[in-house]
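The following block contains the structure, expressed as structure tokens.
Missing here: one protein chain of the complex. Every other protein chain is in place.
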Amino acid sequence: MTPHRFLLGKPWIWSFAATVIVWIITVLFTGGASSFGLSQAALTFAAFSVIVGIGQMFVITLGPGNIDLSVPATMTLSGTLALKLMDVQDGMILVGLLASIGIGLIVGLGNYVLIKLLRIPPIIATLSMSFIIQSVAIWSNRGLRIKPPEMLANFTTSDLFGIPNVALVAFLLSVLAWVLLEKSIYGRWISAIGQSMFAARMASIPVDGTRLVTYMLCAVLAALCGYLLASFSGGAALNMGSEYLLLSIAVVVIGGTAVAGGNSNIPGIWGASLFLFLVVSMLNTYGFGAGFRLILTGLIIIVVILLAGGRQSFR
Amino acid sequence: MTEVLKRDEVVAARGVRVTFGAVKALDGADLVIHSGECVGLVGHNGAGKSTIVNVINGGLTPHEGTITYGGQDERGISAARANGVRCVFQELSLCPNLTVTENARIMHPDLKGWNWRSGALALVEAHLQEIFPGHSIDGDSTVDDLSIAERQMVEIAISFAGTDKKPKLVILDEPTSSLDAGLAAQLMAYIRKFVSEGGSVLLISHILGEILSTSDRIVVMKDGRVTADRAAGEFSTRSLVEAMGNVVREQEWARAAATKTGEPVLSMPPRRGHGLAFEAYRGEMIGLAGLGGHGQTEALLDLYLDRNSNWWPTRRREIAFVAGDRSLNGTFPLWSILKNLSVASLGQLSTNRMVDRMREETLGESWKKRIEIRTPDMDNRILSLSGGNQQKVLFARALATTADIVLMDDPMRGVDIGTKQEVYDILRSEAANGRTFIWYSTEMDEIRLCDRVYVFREGAIMEELIGEDITEKNILAASFSEGAAA
Amino acid sequence: LCSPTLADTSSKKIALSNNYAGNSWRQAMLTSWDTITKEAVSKGVVAAADPFTTAENQATEQAAQIQNMILQGYDAIVVNAASPTALNGAIKEACDAGITVVSFDGIVTEPCAWRIAVDFKRMGESQLEYLATKLPNGGNLLEIRGLAGVSVDDEIHAGIQAGVEKNPQFKIVGSVNGDWAQDVAQRAVAGILPSLPDIAAVVTQGGDGYGAAQAFAAAKRPTPTIVMGNREDELLWWKEQKDKDGYETMSVSIAPGVSTLAFWVAQQILDGKDVKKDLVVPFLRIDQDNLEENLKNTQKGGVANVEYSLEDAQKVIAAAQ
Partner (left out) sequence: MKISSGTIRLLIPAASLALLLAAVFYMQPRAMSYNGLNLLFNLAVPIALATIAQMLIMSVNDLDLSMGTFVSFCACVAATMLQTSPMLGILIFVGAIAAYAAIGVVIHVRELPSIVVTLGMSFVWGGLAVLLLPSPGGTAPAWARWVMTAKPPLVPMAIVASIVIAGVTHFIVMRSSFGVLMRGVGGNNRSVQRAGWSVIGVRAGTYALAGFFAILSGIALVGLTTSADANIALRYTLLSIAGVILGGGQFVGGKVSPIGAVIGALTLTLAGSFLSFMRISPDWQIGAQGAILIVVLALRLALNRLEKREKSL
């Protein structure tokens, strides 16, 4: 197998290549001194995008129009409620986690009920849902920042052999997601549904059940990410998920998952998450103003896509 | 031969070679079409027919060989169109979201000006009327709202239409596969008329009767090469089948001795509140007949969807479906052939809901052999298969399941005659083992193979025919409304 | 409160047009509005004081909201604007319909409206002034900015820049956008920190100091002097550091209760008082010595706040004359 063929088959290779290049350029600024610190920071923050990205990827795999815009609101609600419930007590960590997962399950169910019962495009159903969730978050504790339990805060901010714990969690989840996607029946089903919902139905795939599970999975991952992020940053804020709306979509598509559905890949999410964090760091490091920073970020994304593109697997 | 040579050469492809990776789709094929003749093109699935069509209409550049239009060496879609070459592809080539008129606009770039709509409408209606007299297609209706047969008719009419200059060569790739017998006959009659007026037609079909009766000359392809090219009169059905590399089998078809034994495995009350109820028994082969688009597909869909949960995976599959409109509801285009084949049987191929690749591959290999899917590797993309071979994969998908009942929605579209005979045998033996088949077909020959036939008219079941009563005459009689008789 | 002059506004209706509710500052602002206006309505000072918030922080949505308020027949609109200029069209429509418009915090430039402004530029400068006294030798600064393209960000930034020019011993070695959110600030600071030299102080815009502190701790770098933004978690963190090793800094922000000042100003204008178009409110600054006191008065997880009474408003109005 020639290297060229290898690249053809792996759309995610480009996001990793870009990541390495950007990393090198950034580290060069300090003559290499920043390499460890930068890598650690990148892994930490990439971890959060990876967790929401995986959920979003499952949803996007379901085919055109499938996208979950309620991710940021779910993160916020899960973060606020879990922290409020735990109320700085170490003994409540597990309860908080379960509450988060419960919130994810409910949100996912709500999303799919809207999509199914009202036959509205997922993009709009989840957008509407996100407004409602946001209101619940506001109503439940009015934006007050409650601190996470000490133990949980320590866990999310420390590392194991230099690798941040959150990155380890994200890695574990990625492996699980990979197995689910590549090896399980469920993975085949979502891919089939993404290519043709009707054909999937005629191949006796329980289409609605599978889609429901997928939306729930996405919301649970978002909730989990909210739980971790709130603990990591020392408290939940009402706007803490807003960045992850575009980010969760961007890491999926830049990572090489087909936007038209049916074809997805997990390594790409890591590549894209690291890449997006490092691009901003690089431009910050070199002291670009906000305007140029935005323009360059955009251009770099397009260049990476141009290099990687032109494959059918990308569509 | 000499008098043929004197005529103008419309298109000539010589020594054409096309390869897709390891597959030699065309391996030095020659095809010359003169004005004023209808050339029939036959061959097994994957013989290269569609590929040579794509070369002639400029969509595919051959890796070797020459292609000339009226003696000139030119390349590309526009060159082909400029030389009067039109093509009706078997897969729907209309834009489903546009109206019939708008589709005509797209197919005829020279329909210009402010008033192109009325021009296009007049053009389509005139040709529809000429080719399919008595049709009921409205030029302003959206293609989506038309049945498959109507779409096919529209596409054919648009292709034969010409604004300033008439088309010189019209290529028809399996044009009758979704038309019922009446419409097919109308089309064949029109082809004869078109040819007699100096046009030429390249007709591809797996229905040999059509080819023999309509063509002036028949070209037989096999494995990317032309193996025979003779006047139609020199062929008979038997010699044609033999030229295609198949052995003609005697139609020894034993109907199941007793039908309707035991409890019905499947039943459905009368549709639309009138007509007969539907019942199927173990081991039966039931045909759904009638004119195209009279509710047979809907009946199949109802039967299927009723017994198939959309929310939970069914533990034991009791019903499977073979789609006819494969690009719309059959294949998963991003997947390999193997994944397409195994998708309905994943339950039995997995432990703990994880798919076992080994078992999956074994299943793929066995079905590849059993119905001869022509591909070097089951891991190739499904779209690399010829149309007929894709259809075989869909068949294998349903038969590989453990389902007791198999619903088939005109499943033999575009399947070559050799394969058909093999599939019939498989169906028969599966039925003998207790499987029930419910089979909608537009081909009379296939309907005659069934144990029992329900004839549909206007969405309801109007007649039940059993055993020897299943004749073309009886079916046709039941297909047309008694209103005409009464 | 029940002076006879107030009787004139008892039939008047006031609306609050708010463009964002997604952080603790805005929530505190809405709560303050709620407490003060509920009381005013129950005492018959005004007939109604309804708050409205848009779903998304967008000028266009807020403009539509203001146009709806015109239709609803409010007599005065108190607005915290998403943009100083983009609402001008809608505000002009309101003025033309005879409605009193009072803007605060996010003020508008339309001349027909009143403005209760905080001198954000001054707020930026004051940070440098404080740093100059605390760190006479100067040093490297990291600047955390707000949301790009928003005027408050630009003004505070201009103040900080002016301060740096006046105190050339300071040098801004890095600048990131923290969007006034802890987690965004933390993310941005963590990304740039490995490549920065030693940082003496972090100048901020509010709502982002704690995130910066977290990022320094995660990178295991010595904690610089981080200017805080009056949030409870920031003050708490400051208090912890102070108790531990005498950590010193300052905290500055606009008090969310300024919405109540705007309410009273609107009421006074409706009452026929002559009020200058431009009013200034001081920002709320917390220093080393009054930290504990402020912390005590701040709601858990909230923002240090001051609510205004009618008398406070009258004082501000008089000061401007």
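Each chain gets a letter, A, B and C, in the order it is written, and its residues are counted from 1.
We adopt the following convention: a residue touches a chain if its C-beta (ideal position, glycine included) is under 8 Å from a C-beta of that chain, and two chains touch if they have at least 3 such contacts.
Predicted model, so just to flag it, every value in this text is computed and none were measured.
The absent chain, not drawn in this view, touches the displayed chains A, B, C throughout the complex. Residue in contact with the omitted chain (choice from A:A99, A:L228 or A:I254): A:I254.
Only one residue from A:I21, A:L105, A:I132 or A:V213 touches the chain missing from this view: A:I132. The missing chain, though absent from the display, is touched by one residue of C:A148, C:A162, C:A217 or C:V306; that residue is C:A148.
Touching the missing chain, out of C:I14, C:A40, C:I70 or C:I192, is residue C:I70. Within the complete assembly, residues 18, 21, 30, 34, 50-53, 55-56, 58-61, 63-65, 67-73, 83-90, 92-93, 109-110, 147-151, 153-155 of chain C touch the chain that is not shown.
Residues of chain B that touch the chain left out of view are 57, 59, 77-78, 81, 87, 89, 92-99, 102-103, 105-109, 112, 116-117, 138, 140-142, 144-145. Where chain A meets the chain that is not shown, the touching residues are 64-65, 69, 114, 118-121, 123-125, 127-136, 138-139, 142, 246, 249-250, 253-254, 258-260, 289-302, 305-306, 309-312, 314-315.
Going forward, only the chains that are shown with their structure count from here on.
Put simply, the C-alpha centre of chain A and that of chain B have 45 angstrom between them.
Spacing of chain A relative to chain C, judged by their CA centroids, is 32 angstrom. Centre-to-centre separation between chain B and chain C, using Cα means, comes to 71 Å. Of all residues in chain A, none touches 2 or more other chains. Across the assembly, chain B contributes no residue in contact with two or more other chains. Interface residues of chain C, counted against chain A in their complex, comprise 21-24, 26-28, 31, 55, 145, 148-149, 174-177, 179, 181-184, 186-188, 190-195, 210-211, 214, 217-219, 231-233, 299-302.
Touching chain B in their complex are the following residues of chain A: 179, 183-186, 188, 191-192, 195-196, 198-209, 212, 258, 262-263, 313. Put simply, chain A touches chain C in their complex at residues 26-27, 29-30, 33-38, 40-42, 44-45, 131, 134, 138, 141-147, 157, 229, 233-235, 237-240, 242-243, 277-278, 280-281, 284-285, 287, 289-291, 294.
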